[in-house]
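Excluded from the complex is one protein chain; the other protein chains are retained at their positions.
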Amino acid sequence: MTRPTVIRAAGAGVLVLAAALFPLVFTNPTVTNFGVVTLIFVVVTSAWNIFSGYSGYLSLGHAVFYGTGAYFLVVAAKDWNLSGATIFWLVPLAGLAAAVIAVPVGLVALRVRRHTFVVITIAFFFIAQLSASNLSVTGGSSGLLVPVPNWAPATYNNPFYYLALIIAVATVALSWQVRRSRFGLQLRAIRDDEDRAAGLGVRAMPVKLTALVLSAFITGMAGALWVYFIGEAFPQFVFDPLFDLAVVLMAFFGGLGTLAGPVLGALILEPAQLWLNLQQSNGYESEILFGALFLVVILFLPRGVLPTAAEYARAWNAWWLRRKSGSPRVVAEADSAGTSVRGSVS
Amino acid sequence: MANEIAQAIAAGILGGGIYALMAAGLTLIFGVLDIINVAQGILVVLGAYLSYVLSVHLHIDLLVGLLITVPAMFVIGVAIYWLFIRPLRGAERTSMTLLACFAVALIIEGVLYREFGSNYVSLTAWYTTSSVHIFGFYLPDIYLIGFGLAVLAITALYLILYRTTFGRAVRATMQNQTAARLIGIDVNRVSAVTFGIGTAVTAIGGMVYGAISGGFTPNSGYDLISRLLAIVILAGMGSIGGALVAAVFMTTAEALVDIWQPEWSVAVFYLAMVIILTVRPAGLFGRRAARAQ
Partner (left out) sequence: MTATLRAEGVTKSFGGVQALAGCSLTVPAGSISGLIGPNGSGKTTLFNVMTGYERIDSGQVYLGDRQITGAPPHRVFALGVGRTFQLTRIFPRLTVLENMLVPAQHGRSARQHREHAMELLAFTGIAGHAGALAGTLSYGQRKLLELAYVLVADPAVVLLDEPAGGVNPSLIHHIADRIRELNKAGRTFLIVEHNMEFVMGLCHQLTVLDSGAVVASGPPETVRSDPRVLDAYLGTGTDGDD
């Protein structure tokens, strides 16, 4: 392995370890609550990135998968009379339900041009919200309550936290694996020039659909975990347009289509949002701030904080090398062949 | 029963007129700038609130108030374009502009919440509660007024597009931006004015919506934009005439379904959209290639 990869792996390891120890150090339930929600956002943002970041098809309807997973868990828990820790076994099943939904959604939505696709995902989002509000199986607009386990309040959050952490680590690992694989290469080629890729033998629809299904599976699991954590499922909360936008913002902020970008975006922005919500009791302040932050990122940091920072680092590095060697121009290139593992800039 | 159906159809067609106007604005913006203004929904709500303020606090009649709100929304539209959309460039431009519109929509929604809270308000005037009695059923006056306004506005749009030099420039830009630039058209100016026109129609849409809807809040923007998007997708992006037809069709269908299943009536919009997408991804009248980009 090359040095940068070792450093990155070590960094990731430290991060995971810190995350694992987090609830043991900060035992305050409010803090661990933040932790659970933040981790869920890490999961969803990375999952979203696996599809939208790598393929370039921005989905603003991922809440559909999130909500499918959530409602699946609630309904299944009720119907099969489960309670306590056994309900956690429903989480992967919920992911599967979301993955199944992703197939028809993808088959319809992925046949159109990129920005029509975004609009269609928005429409699907509203379809889902409408369905949840009106179908009796989902409890209509009054929602459903989840059978909440009666664990000790002091450590109540911990099982959720650790499950979220496991899923987060698995998701990032999957994202890394996708990126290195031929499948990921095809996805990214589709992002750059879909027609050209198709002309070279890349089967666009199966590739895009697979990415969507993977992304949906993970997002569904996150939704299920979240709804169990919160204890209730209302259509307005489960299908919340702000949720989708938050995920997009985090991915953009951290760096769309990169490996670490979505994780960092979520780790920075979600606690910030939660903290802001504590300070202000008005929903609209956060909405305005959120929209403003989004505009700032789009206008000034279109590639995200991480890649922009990486670029500055590279430019600085090149400048420094030039000064050191005294030669007029040294082009700082990435490593030579064999290391397409370089994750930083897509 | 036949009476109910006839009434629904009439209400649908008349109501469709105003949706057609708003969808036309959306299509115009898409045709010229190649962006989907997802803020259109909240802009309609903003227009409604502007009418509300003029009507309730300044006691200006709703129709008269349009003389103020239409130019005001035009200016707001141009400002949005100039500040947040024009600077965006690069390969990801289409996605970025869409997200920028979303962000602007959020900010507007937040500001509206701050100023007006989440209580339902509606627009009233002496003509919003009366109706005419025709062929045995009642047609609310405001529906007729709304339809009339929509027809006026769409005619004005048509005249602008096809009878003025500016309109020619707009149509040229719609066909080929590069070529338009080459023959001396200031694409930026055309884009800004087009965006302004696209949002100016929301002032009219807002006033009618505010009077018809029976109550709106800042949250109403979502319902509006979801319908508008469904209309535009059904029609096929880029076809104004198609948007008009699709709008009237959808609202009429909704009004009919409303007779039997009110909660699901808006699903008509989505159902039609999904059906069209599976059969003909370009939409009923879409001119662009259906190939995925």
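Chains here go by letter, A and B, matching the order in which they are written, and residues are numbered from 1 within each.
The working rule: a contact is a pair of C-beta atoms (placed from the backbone, for glycine too) under 8 Å apart; a residue touches a chain by one contact, two chains touch by 3 or more.
Not measured: the values here are computed from a predicted model.
S.K.: What are the shown chains that the omitted chain is in contact with?
M.R.: Among the chains that are shown, those touched by the missing chain are A.
S.K.: Among A:93, A:148, A:198 or A:268, single out the residue that touches the unshown chain.
M.R.: From the options A:93, A:148, A:198 or A:268, the contact with the absent chain belongs to A:198.
S.K.: For a quick check of understanding: of A:171, A:186, A:219 or A:273, which residue touches the chain that isn't displayed?
M.R.: If we include the chain that is not displayed, A:186 is the one touching it.
S.K.: Which chain A residues would touch the chain omitted from the figure, given the whole complex?
M.R.: Touch with the absent chain occurs at residues 182, 185-186, 188-189, 191-193, 195-203, 257, 333-340, 342, 345-346.
As a convention for this text, only the chains that are shown with their structure count from here on.
S.K.: If we count contacts the way the header does, which residues on chain B are in touch with chain A in the complex?
M.R.: 34-36, 38, 84, 87-88, 90, 92, 94-96, 98-100, 102-107, 109-111, 113-114, 222, 225-226, 229-230, 232-233, 237, 263-264, 266-267, 270, 273-274, 277-278, 281, 288-293
S.K.: Under the stated contact criterion, what part of chain A meets chain B in this complex?
M.R.: Contacts found on chain A: 56, 58, 60, 108-120, 122-123, 126-127, 130, 133-134, 194-195, 204-205, 241-242, 245, 248, 252, 282-285, 287-288, 290-292, 294-295, 298-299, 302.
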